[in-house]
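For this view, one protein chain was removed and the others were kept in their places.
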Amino acid sequence: MLRIAVLGCGRIGRMHAANIAAHPRAALAGVYDIHAPAAEEVAASLGARRFDSAEDVFGAAEVDAVLIASSTATHADFIEASVAAGKPVLCEKPIDLSLERVQLCARNTSGTDVPIMVGFCRRFDPGHRAARAAIQAGEIGDLHQVIITSRDPGMAPDAYIEASGGIFRDMTIHDFDLARYMLGEEVETVTATGSRLVDPALMARCDDYDTVVVTLTTKAGRQAVITNSRRAVYGYDQRVELFGSGGMLISENHRETLVTKHIAGATGISAPLKDFFIERYQDAFAAEIDNFIDAAEGSAPLDATFEDGRRALILAEAAIRSVAEGRTVATSEIG
Amino acid sequence: MLRIAVLGCGRIGRMHAANIAAHPRAALAGVYDIHAPAAEEVAASLGARRFDSAEDVFGAAEVDAVLIASSTATHADFIEASVAAGKPVLCEKPIDLSLERVQLCARNTSGTDVPIMVGFCRRFDPGHRAARAAIQAGEIGDLHQVIITSRDPGMAPDAYIEASGGIFRDMTIHDFDLARYMLGEEVETVTATGSRLVDPALMARCDDYDTVVVTLTTKAGRQAVITNSRRAVYGYDQRVELFGSGGMLISENHRETLVTKHIAGATGISAPLKDFFIERYQDAFAAEIDNFIDAAEGSAPLDATFEDGRRALILAEAAIRSVAEGRTVATSEIG
Amino acid sequence: MLRIAVLGCGRIGRMHAANIAAHPRAALAGVYDIHAPAAEEVAASLGARRFDSAEDVFGAAEVDAVLIASSTATHADFIEASVAAGKPVLCEKPIDLSLERVQLCARNTSGTDVPIMVGFCRRFDPGHRAARAAIQAGEIGDLHQVIITSRDPGMAPDAYIEASGGIFRDMTIHDFDLARYMLGEEVETVTATGSRLVDPALMARCDDYDTVVVTLTTKAGRQAVITNSRRAVYGYDQRVELFGSGGMLISENHRETLVTKHIAGATGISAPLKDFFIERYQDAFAAEIDNFIDAAEGSAPLDATFEDGRRALILAEAAIRSVAEGRTVATSEIG
Partner (left out) sequence: MLRIAVLGCGRIGRMHAANIAAHPRAALAGVYDIHAPAAEEVAASLGARRFDSAEDVFGAAEVDAVLIASSTATHADFIEASVAAGKPVLCEKPIDLSLERVQLCARNTSGTDVPIMVGFCRRFDPGHRAARAAIQAGEIGDLHQVIITSRDPGMAPDAYIEASGGIFRDMTIHDFDLARYMLGEEVETVTATGSRLVDPALMARCDDYDTVVVTLTTKAGRQAVITNSRRAVYGYDQRVELFGSGGMLISENHRETLVTKHIAGATGISAPLKDFFIERYQDAFAAEIDNFIDAAEGSAPLDATFEDGRRALILAEAAIRSVAEGRTVATSEIG
């Protein structure tokens, strides 16, 4: 029974807290939020303790491990504190918006054997995972192209966008990680294109983009293409296509139900896509916690590491530079 | 080059005439219709001769073979005349609404080696045909169940229904034949249920049904289920499912295009089904003519024979009796 | 918090016990099994009490409600005991293999306001439920035909089959109930066909069938067709098609993942179906418990009642008679 405390009681923190509370091999050791009433509500509903500060969490003997779902600016500090306290830590992405801070955090935690996991939940999606296993089993020969379609169902609030660090660090970062997960070798070049089509005014104000295409290449010449939009009115569009010398795999979208309707003028009308990430990646979030528990108990390696978080951020930085300079950027220019 | 004349210039006759005219191995030797202007129009548009009578067709030296698409009441007479003239004949279903007349026609043509084909076009549908080939190749082991869904896109005109001989002889007859084609052994029992749901008043007046279910069994216990409706608002629904000890095959519906649409509230919205039989079974009608030419030239056996037409009518008679008496009827009671 | 005890710790009892233990609005009040070690194991793994007898369960003040997952022969007695103790009861199907015993149980519990639920889980499947809601919202007009495909992934052990009461009472009973759920009016006639194709020797020994087709009709002439097989090698095949005057709905099969594979010679290769009922109807079992808790708390009516269980058994009896006598049987002949 791993006793896990949750820092941050926003939407994703509440979800993690509930998952931990219901997990047969974990217990919810308590919750903390800088806004005490938020923590109080979660604590009450799940019958768990509320901590008064993050320090109390790191110092508590009855806390075996920590899950960080607080605001991005706190992530690196909390990771360092948790490692210092010897407590395995699962941190939501991104580690930090600043690559420098991430590199510092890496140095500050180097040499530790305390597991540091980054919350790249898509690696744990059963479909994506089965597709990767099929690649590794050679079912489609050598991998040539990875095509990731990743579109959010709707624009986040302005305040969220403004603090997000931009689409590449905030949204594409999941796809960068997923591309790395599938490619099986490091990315060498990044070429990105950004447009302002969903909310041009907001994007201009933030010097950001809402519609992007990114192409990655590896040393072997493998290619990954990511297409993002901040708003797909038909729902949370999450597809991965893997093309190889021996065939193709597609991890398809998930719908709310598998009912189809056929009427005059249209057939095959299907349910909306699962919306949003908490529903779509419900199984993935559960499997992520499983892996974290395994790693904390020493029975399995982490499937999403601090280094994965750092590498994804490097790709985001390269994409930003590529758009700015209208050219292909080598990752070696960044890291 | 097989010179084929077409008797009957209604919708299906016109289609056959055009197919023959465009066929690389056939020529349209001429057309006839009891309503001369109809024949005149087809003859003009396809650059073919118009015959003044059916007798002229059977007597014409430049006619090698005959396709009968005239009204049902003429079919048996024309078959007999064509055989007497030594001309291979392709007759649209049904041979006749009266099983007695069909039996007589069988006797009157017995011993001939002139090919007599019945227009069971579905046997020539590439999908259905591939499915049957897969059964015969053992891809799903022993066949246990055949599930045929067959629904017309809309009710035929009252006059058509009144003269049709009833749904079992007119519409289900195609499905009876398709079931036999798939089952691979003769049907022993027929159990049918009929309802009046689409146009109850018309059905009551004609002592007919518009919505039926028929179950067939063979000596080995194989089962076939046919569901019919005279009106599916979403189009011409034509599916065949084959279930066996080693798996299942489904020959799916055909749509006008393969474009899908995904909008707020609904995904996967697909095109309407191909509507109607001339579009849906376009490839089948072409392949049917191919087989007829092959048989007329002696290079291949017929894939849909007079006997197939007679057997299908026996199943229709058994279904009519089953509904009337509320019991399972043995085909041995009919034939 | 509804404290529910579970009687019977076989596969389905264990699943229910775990669902109850994890349910935010329920607690597992304890478990009982005639084979004490089975109960002991479940009690230990879920941290719950083991009862020494069913009587202890019915007498326990800390038990608010009872879930019956013991052998079929005990169901009616336990229902009566639970009702006598004033404890809401959820009983797995069937209530009993004997319609007489069920009728007696109905009389013995008549007049009670203690909720008696029968475990027809498919009514709670999100897909089937959405399809029914669409019917009720008029999305496909008047319902004409219900087509239920229901095939088990593999033959149960001989001992199970021998004690099952036959395919109609044991397996089709779920489909009878689902047909009633969709049809929206009572069934008047039953016509069934049975074959022995999967295991002819066993079926002959048990006077049972492994491959059946059943057609039901209602007073309005609506039709339902059920096709069953005891063994579909491709998995647990569970589909419902609803055809109406304004369109069609299909509740499709569920697959393990949504990954497709495309290789030389074959495309669209998809994952196996979810196998078996505990995985396929996982969401349904959870929703069933929700409805049971609601009903026990008086906040919602039961969606699957004792009467539903009785009616389904009448259809099973009618199907048995139909096969034996080769005729359509009216439900009024049975009930």
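Note that the chains are named A, B and C in the order they appear, and that numbering of residues resets to 1 at the start of each chain.
The rule is simple: a contact is a pair of C-beta atoms (placed from the backbone, for glycine too) under 8 Å apart; a residue touches a chain by one contact, two chains touch by 3 or more.
All values reported here derive from a predicted model rather than from experimental measurement.
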| item | value |
| --- | --- |
| Contact with the hidden chain (one of B:249, B:289, B:315 or B:329) | B:249 |
| Which residue of A:114, A:130, A:156 or A:248 touches the chain not shown here | A:248 |
| Contact with the hidden chain (one of C:260, C:291 or C:328) | C:260 |
| Contact residue for the chain not shown (choose from A:78, A:124 or A:234) | A:234 |
| Missing-partner contacts on chain A, residue numbers | 141-142, 144-145, 147, 149, 151, 189, 191, 193, 195-198, 211, 213, 215, 217, 220-223, 225, 227, 229, 231-234, 237, 243, 245-248, 326-328 |
| Hidden partner interface residues of chain C, rising order | 233-235, 253, 255, 260, 262-273 |
| Contact footprint on chain B, counting only the chain that is left out | 22, 126-127, 130-131, 134, 139-140, 246-254, 256-264, 271 |
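The working rule: only the chains that are shown with their structure count from here on.
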| item | value |
| --- | --- |
| Chain whose Cα mean lies nearest the overall Cα mean | C |
| Per Cα centroids, the chain farthest from chain A | B |
| Two chains joined by the most C-beta pairs in contact, as defined above | B-C |
| Computed distance of Cα centres, chain C from chain B, in Å | 41 |
| Distance from the mean Cα position of chain B to that of chain A, given in whole angstrom | 57 |
| Numbers and ranges of chain B residues touching at least 2 other chains | 233-234 |
